[in-house]
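Pasting in a structure now, in structure tokens, and then I'll have a few things to ask.
With one protein chain held back, the other chains of the complex are shown just where they sit.
Which chain is which? They are A, B and C, in the order written, and residues in each are numbered from 1.
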Amino acid sequence: MSLVEVTDLTVEFGTLRAVDGLSFSLAQGAALALVGESGSGKSTVAGALLGLHRGTGARVGGSVRVAGTDVQTASDEELRRLRGAKAAMVFQDPLSSLDPYYAIGDQIAEVYRVHARVTRRAARARAVDVLDRVGIPDAARRARSRPHEFSGGMRQRALLAMALAGEPDLLIADEPTTALDVTVQAQILDLVHALRTETGMGLLLVTHDVGVAAESVDDILVMRHGRAVERGPVGAVLAAPAEPYTRELLDAVPRVDARRTASPATGEVVLEATGVRREFGRGRRAFAAVDDVSVTVRRGETLGVVGESGSGKTTLGRMLVGLLEPTVGEIRYEGRPHTGVNPAVQMVFQDPVSSLNPRRSVGESIADPLRARGERDEERIRGRVAELLERVGLDRAHYDRYPHEFSGGQRQRVGIARALAAEPRALVCDEPVSALDVTTQAQVVALLGELQRELGLALVFIAHDLAVVRQVSDRVAVMRRGRLVEYGPADEVYDSPREPYTKQLLAAVPALDPESAARRRAARREPAAA
Amino acid sequence: MRQPSVRARRVAAASVSLVVAAGVAACGPEDSDAKGSGGDSAPHKGGTLTILNSQPQEDFDPARLYTSGGGNVPSLVFRTLTTRNRENGEAGAKVVPDLATDTGRPNKDATVWTYTLKKGLKYEDGTPITSADIKYGIERSFAPELSGGAPYLRDWLAGAADYQGPYKDKKGLAAIETPDERTIVFHLNKPEGEFPYLATQTQFAPVPKSKDTGTTYESHPVSSGPYKVVKNENDGEHLVLERNPNWSAQTDAERKAYPDTIDVRSGLDSSVINQRLSASQGADAAAVTTDTNLGPAELAKVSGDRKLAARVGTGHFGYTNYLAFNPKVKPFDDPKVRQAIAYAVDRSSVVNAAGGSALAEPATTFLPNQKSFGYTPYDPFPAGQAGNPAKAKELLAQAGYKNGLTLTLTHSNSKDFETSPEIATAVQDALKKAGITVKLQGLEENDYKDKIHSVKSEPGLFLAHWGADWPSGGPFLAPIFDGRQIVKDGANFNTGLLNDKSVNDEIDAINKLTDLDAAARRWGALDKKIGDKALVVPLFHPVYKRLYGSDVKNIVISDWTGVLDVSQVAVK
Amino acid sequence: MNGFPGFVLRRLAGALVTLFVLSVIIYVVFYVTPGNVAQITCGPRCSPAQVHQVAQQLHLDDPLYVRYWHFLQGVLVGQDYSTGTSVEHCAAPCLGQSYQTGREVTDIIWAKLPVSFSLVLGAMVIWLLLGVGTGVLSAWRRGRLSERVLTAVTLAGVATPVFVIGLVLMIVVCGELQLLPFPQYVNFTDDPEQWAWNLLLPWLSLALIEAAGFARLTRASMLETLAEDHIRTFRAYGVSERAVITRHALRGATASVIALNAVTVGSAVGGAVLTETLFGLPGIGQELVRAVKVVDLPVVVGMVLVTGFFVILANAVADVLYAAADRRVVLA
Partner (left out) sequence: MSEALAAVGTAGTDTTVPAVPGARQFWRRLRQRRAALVAAVVVALLVLVALAAPLLTALEGQDPTTYHPTLIDSARGGVPIGSFGGVSADHWLGVEPQTGRDMFARLVYGARVSLGVSLGATLVQVLVGVAMGVAAGLGNRWVDLVLSRITDIFLSLPLMIMALALLAVVPDGFPRPVLVALILALVAGWSTMAKMVRAQTLALKNLDYVSASRLSGWSTWRTAVRELLPGLAAPVITYAALLVPSNISAEAALSFLGVGVKPPTPSWGQMLTSADVWYQAAPQYLLLPALALFVTVFAMTVLGDGVRVALDPRAASRLRVGTGRKREARARTAVAASAPQTVSKKEEGA
């Protein structure tokens, strides 16, 4: 009997059908990835396996059997016995998935005691035990820490420990590494892999990242609009996708080894940072988010800035546009030192939700730079905004719409249009595509490239995703803890990195091919062992 | 003027006067129950009497107390040269000897008064009380540190005007002589036939100089009366008095002192006091109040319950609430306008606002309606129960206000009902019928007092009230109508600014009389004469109704204080 | 300065500045308030000469800044004063003596504080039980009848002034049903049992006013917590609904409840004026109102400084507790 048997599953929220007649099964000890973009219904499926839609008003149809329990008909009590004991779930955001108020060990002990009739003390011992198994150093002591005292990777390890505690047959991992840095992501994926081999449990991985799937599972199921698009062994599907959508998805994934078509990086220097340092906090708590960084961006050129969280790349970007003043050093615009904001240097923000005022129409937002410049003629403003909307690939008539009426990619386009309205000479893009689905990502990246060529913009492209950066950049700056680690032409940095950190970063990038993924995993293990 | 705390409505905290309502009491002649419940058997001795009050006994220094007849609680601790007669009704308005053997021996023109102390008088510590202690007690009251008492000593004693008390002036007051330990002689600067009344005030209580601790004396004043202070918490919020073993009933004909202990609890909300007295539960069964009347709401409830109604003591304290004019302010300079207002007033509305006919009696005379004041009924501007707007309009027309006029009535915002907004609105509503539009100017209590008692800022029309320092016409009429008592640079009470020689002369003449009955009759006549001038419009005399606990016996309510006398009650 | 000691020092400095400004404000406000202090102190019938003597005695004739300087001197180094028969020393921090009674203000404060504390701390227990209980229930039973009834009851508490609740409670409980004696303050040290019985109604009345705020806050924070991801985690691991509510959702509400509680306690120490007045509890609030009415400036200033101190203290404590309860918050 298979571990998971899903037949003709439908989940409806109100009028929206999130999952539409999905069937699949998972054998004992096997690993399956549900891959899809946002809105494909993949997380809904994961929830349905544990009956988490019960009592929420969602209508669930079809049948779901997990480890011998019919989730649809099981009593609440039976469902509780399934959850955690036979099938355990790991969630996307490890910080918010743990109760901030209790020690991690206690939380693990608590869920363990739901299923095992043991004393409090024994449960705590068990917690330390599993924490140790997921590689938390000094587990007995760290078990007493609260979630915020853990780093992101450690939190995800702790969640895995919580899942392990009940020795489940099935691990459901819902985007387990999405919120993590690439090196940490690699470690977690390695850990999941190791645990699977050790315990023989089955894995259902839900992810938007084909690379992550490639690293971790045997079979893959591509979803779109609640339906299965394609399924099969991961190697086969990735190597030779049968469906056009799958192909489209794969094509959109940026490759870290893809060379960029050369661009004429010969223009004059537009923006320059010389020896900038930026401190936050005062007194003993002061720390430098950016320390002694010097970069230049020329007209028509793209400077990629990569780094993991805490590397100082966003701070650098904000200094470049003048939203932050450097503590030491200076920012030069066209050769002259410059402080404060400057309409000629604009920014595109990461989060398309928070970068537009939800209470103002997008047209008004785009018109801001025009009005600020003193333009009063309403007709001219509307005309110019319409032009800009069109330029970024939106409808002229969208002037009076509000941000929530747009998708993420469209909102990012609005953000670009607003930046363009100021007629900038330099554009700093802070993680402009990291919140977007891969297909959308590719479109936005393409748009930026087009605009750059057309307007001769100097672009600064800040991202944590090495592949995307490579795709767009002429030169690359690798940052770590506020400092420049490596700085040079993109191909040089990517193909023959000098610094060990750069190498480590590159090694952590998931590969789309399961075989090379396995090779790289082995390679990663070696330095770890050494 | 005493300010008895006749608190029908609660006031959040101290009603602004320093004066503590220790001794408000007058009698309940028409309330036969009051006496009846006193008991058929001999009063029980012993037990604890609880006193529930709203005002804490903040001042417990005999120098600082402003009482009528020595007060209620203070009178349990302080004996004075004379005291009020502890009897029901009219008889209770008489002065009787206390420490002294008689009520005072005047010289021929009543400018020198001589007293002799009884034999065997002792303080709580057993030391004898001497006439020098009484002199010292009076001298202390002149110290600015211990201010607060009535003004008469300073006004009457020869050469006392600038005396600053024994702390600054070691020589003492020459106007008081103590030729021997039992004799004390007072030299006055003018004839004062009512000196025996004054000698009831706590300033006439003995204070042993060796025990004087200045401003802190009040935390433990040395007792000469039947009880001594054993506990004084929070500035008189909680007082416990216990029997003073050195007090002898043989030397004190007035105080009965039946209970062994007196427990005074104050700082209570007035409605809570009445609730507690009506529930009469536990220790509250043996409880009385010396400062809280029944309010109209409580009266409405009590009057529907015969058992409760039997536990209400009714009394009258010499007190008048009135509308006052400042004739220096237009249009009140015209007597016709003042008379028109007197005609227009609707006393039944005013009485209702003051709590209804059971709690207030309509007043047409300035003097209280009691014999001791020389009450002579008169009504120069008969307005009837509901006012006479027609007559008022007629007078207004004569004065040149055919189309009515607009006035401002100043009153206090304090919720004490005497000068309260409710009375003011009742007056406002009544004058409307006579074509007079009244604007109300409600002032905070302190502001109100500053204004009405200052010659410079006195408003034209305002609510005022006056209470008796002792039950006689003198302290009732003289401060208000004696032209020589107009104070230009301080607190002035002659708000009508009347300075009429014939009135002044008559006041002097009456003051010479030592026959108090004869004096009373002439005060009555003088009141009528002043009443014709329409400087005030008397509104009502309050009636005091107070609940007492079910175990409280031997109720005595004199016309002097209007409330039951705590020195007389017994508890079961 | 960093860390906890630094936080305390910064708060202390801020508090001192606040209290200083507070005392200046009170001095100025009461300086311009009507009411001839000397006349009030001396008595209504005092002659101008006597009033003048009293004014001199109390230094009321001095200019405002001189009087304020004397006050500051008293606070910093103490001052001597005369009782008439002897000279007493009022040790620093001396807040002066009451115009009315001559008592040292610090003595008055020490006498009143236990009463106010007794009232507030007892009421706190009730409002926490009532408010948090209601909040939990209404978060749990959202939309059901029991929730609506409970919400209405706590709102009735907010809507009805304390003097109405208190008096009606007293009339019914003490007067008609005779279940309790009429409240009368008894020192805790004298008789703890009587202390509690006598304060029960004042506690209830005060708690009823505050409970609704706690109910709302508890409910809101619990709903917020229940919508958080970690709740989903525990549900997904088969933890029972009861445990989710009591262990996790309620725990999420504690930080803000503790903070609100500290602030409420702080302001109620001097702010429960009406409750103290109605029940005749000789606490700070009652004394303050009395002192204001007779313009007893030293007492007013002293009391306001004390109540202000407690408000500031409460806010600081709220911050510390909030940070302690919610370890994610850093003291700044």
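Keep this in mind: contacts are C-beta pairs under 8 Å (C-beta built on N, C-alpha and C of every residue); 3 or more make two chains touch, one makes a residue touch a chain.
None of the values given here were measured: they were computed from a predicted structure.
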Whole complex considered, the hidden chain contacts A, B, C
Kindly state which of the options C:34, C:48, C:93 or C:114 is in contact with the chain not pictured. C:34
Touch assignment to the omitted chain, from C:68, C:81, C:117 or C:163, lands on C:163
Residue positions on chain C contacting the omitted chain are 14, 17-19, 21-22, 25, 29-30, 32-35, 142, 152, 155-156, 158-164, 167-168, 171, 209, 216-217, 219-221, 223-224, 226-227, 231-232, 235-236, 255-256, 259-260, 262-263, 270-271, 273-274, 285, 288-289, 292-293, 300, 303-304, 307-308, 311-312, 315-316, 318-319, 321-323, 329, 332
What chain A residues would touch the chain not displayed? 13-14, 16, 18, 37-39, 43-44, 47, 52-58, 93, 95, 178-179, 208, 225, 278, 280, 289-290, 309-315, 318, 321-324, 341, 343, 345-347, 349-360, 365, 368-369, 372-373, 402, 404-410, 415, 418-419, 421-422, 431, 434-437, 440, 464
Since one chain has been left out of the picture, which residues of chain B touch it in the full complex? 9-12, 271, 295-301, 303-304, 346, 348-349, 351-353, 355-359, 386, 413-415, 421-422, 424-426, 428-430, 440-444, 446-447
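Criterion: only the chains that are shown with their structure count from here on.
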Answer with line, ring, star, complete or other to describe the graph linking chains that touch. line
So which chain is farthest from chain B, going by the mean of the CA atoms in each chain? A
Whole-Å distance, chain A centre to chain B centre, using C-alpha means? 86
Roughly how far is chain B from chain C, centre to centre by C-alpha average, rounded to an integer in Å? 38
Spell out the residues on chain C that touch chain B in their complex, using ranges where they run on. 33-36, 39-51, 53-54, 56-57, 82-86, 100-103, 108, 111-112, 167, 170-171, 174-175, 178, 181-182, 184, 273-274, 277-282, 286, 289-290, 292-295
Quick check on the complex: what are the chain B residues that touch chain C? 1, 3, 10, 12-19, 58-59, 66, 143-151, 154, 161-162, 164-165, 167, 212-216, 218, 233-235, 237, 265-269, 271-272, 275-276, 278-279, 281-282, 284, 443-447, 449-450, 453, 479, 487, 489-491, 493
Given the complex, residues on chain C that touch chain A span 1-2, 228-230, 232-240, 243, 247-248, 251-252, 254, 325-328
